[in-house]
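All protein chains but one are shown in place.
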């Protein structure tokens, strides 16, 4: 066989299996998205279209990889939870990490024009990915709490910051200075007093991030989250369930026959913008942490 | 700080530095490209447009990451050589592997319409990536020989296989059967006798794959590769140097200030379809293996 | 600083932290102990002195490393369970693995003469060690069940095998042949019919292996294991608690101040030869898997 005298170089490819029996969290982040969002003139502090595109790409990834049971997105990052029993690609780290990053990126670019029909992509964006292992459900709960708390902190800051700049006429330097050292309650107050904005009435997507959860359809529907009372602090916790779009349905790519685990329980991916720090969300979905 | 009680989950992110002083080979492969090429009706055995799109994406990656000095592509795979002194992303494996895979994927989707203006992308393609470390230049030479020998073997097989099917009217089953057990010289002969094709006159891109090499411009030009004599077996070894396209030049994304190593030596990325198994290519470019 | 121009070589020492929040099992095995036991004329099938020496070395390791809460030994191997919260040596794999192996080896050689006063060590024995991570208590239970089941299988086989050889006058080849394909119940029967031995009356040390467990003294004593009824199958389950020997007490080496976790709860290392597959052992010691 020609080439066989060179084939020894394959021996340098070392195995990289992930420890069995652990939850996998795959997180990706936009690469240089500060510049990317500026060049593509994303609305500040939040660009709904850009966030919906992130959600779309994340949903595509979940449609493709059935072992992902939950995802959480904010800004230019997304975290995915793979069930601890997953044997996706024999749990090879590089394979999983690179493939998921690649597919998300591909979906992002592919769907761009649906969300920005008048603003063509100026150059190819990229993301970096990593996998973190967690041994127990406690850490998974805390991981997602960490991300959602981060969303809250960032969004509160950005909301008041951009109000100061866009409506208050401050320079960005002055706006940062005005916020230095302020605690959460002060920011709420500034926002309300200066700009008449009740932070808790802001779109839950911005305050809570995006949750994509694989719910089991055959089971009785998960208990409703608390009915939002107007102007209450839970205003954003409405469950915004979106069915698979027609566009997505038309091209189911890359079927993973082997990883279609349980063919019996029909599942459905729901998009929510609710609290995932408290127990409610998780109590309603015991299968997520099984 | 809100969220700080959850921040301990970061401790589960373990370091993954690659051994210093080793060459990095980053290889990516199309994910399920058999189906992808069928659905997008790629020409068999080789689709020039598809290969040029691969080359374009690979060149973009090299423009962006200056520590890549060489790349070799065939079919739906591409290998990249990073200099052994590279400190890209502090040599963190997941970061490098996922980012390069992501950027290549993004470029591939981004440029698709330039190469397939009449065949829109039906769904988002993806790639998987991996990094392999090699301690010495000997192994790097052998790695690239391994890939080019593979190109040769596959292309010779595919060329005669598709001739049997497309021109010979054989079924794919019969074509495989006809080729079973044949050696290289027999395939050459079948090709010539049955279809009047001299394998060595076939486009060098198909026979040799694509080589993207970062050449040093200020230095005297690398010694010319042997002048191809007509219809000789080296017919494909012409150096097809392509300058950066205007389209690419207009949007240099994601500048890597830190990784711009030596600002003095101007370099240029050349696309070749020449032999990289023999010494000639390497002797002319000692900087590649430094 | 002289030498500083060489100090860069330290950068090649890569970090090797073990995933937090997981149980560590450290297992060591005698290296070439088949030959070692032959040359030192160990009694077959079990040499009590050799086993007690193993237990002694294992106990020394537990005295030294307070994060080890349990150990199980059979033949020339020993497994140690480190609590999942351990931060011993910052969970660096090589450091933990090599140090524990080294200390066990050192204790084994150091105490040799106490167990073999008339048979000096002919050459230095060695052991190899490895660390395996387990995410949950279920797997820890199964790990120790696996080792104890292995002890049972091996000991039953060896007991009848050596009876055939030593008392039955068979060659080792014939003895192996006689046992080929026999199941457990047949071995019990052969042993009883041919040699009048009730397997269940054999020393529990041989049948169950050695369990070293760090029990909490201040707490009410762990519920007694079932009272052994004479000649019953649980005859070996007596709790053989051994206090620290005077010899050991005289030289407490290498105190690990930092790893002395909770100074309040006094603990005591007990040596048992009881069942650890069923729930009883574990139910009585919930602290082991916390």
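Going by the order they are written in, the chains are A, B and C; count residues from 1 in each one.
What we mean here is this: a contact is a pair of C-beta atoms (placed from the backbone, for glycine too) under 8 Å apart; a residue touches a chain by one contact, two chains touch by 3 or more.
In this text, all values refer to a predicted model and were calculated from it rather than measured experimentally.
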Visible chains that the absent chain touches, using the contact criterion stated earlier: A, B, C
Touch with the omitted chain, as defined above, among B:22, B:75, B:102 or B:270: B:22
Chain A residues that touch the omitted chain in the full complex: 11-12, 14-15, 17, 19-21
Absent-chain interface as seen on chain B, which is shown: 19, 21-22, 84, 133-136, 139
Touching residues (missing chain, whole complex) on chain C: 1-3, 6-10, 12-13, 28, 31-32, 35, 60, 93-95, 97-99, 101-110, 121-134, 139, 142-143, 145-146, 149-150, 152-153, 184, 251-254
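Heads up, the rule we're going with is that only the chains that are shown with their structure count from here on.
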Rotation angle superposing chain B onto its copy chain C by C-alpha atoms, nearest 5 degrees: 180
Chain nearest the overall C-alpha centroid of the shown protein atoms: A
Geometric centre distance via CA averages, chain C-chain A, whole Å: 47
Cα-centroid distance, chain B relative to chain C, in whole angstrom: 54
Between chain A and chain B, centroid-to-centroid distance (C-alpha), Å: 32
Per-residue overlap in chain A, given as positions that touch at least 2 other chains: 133-134, 139
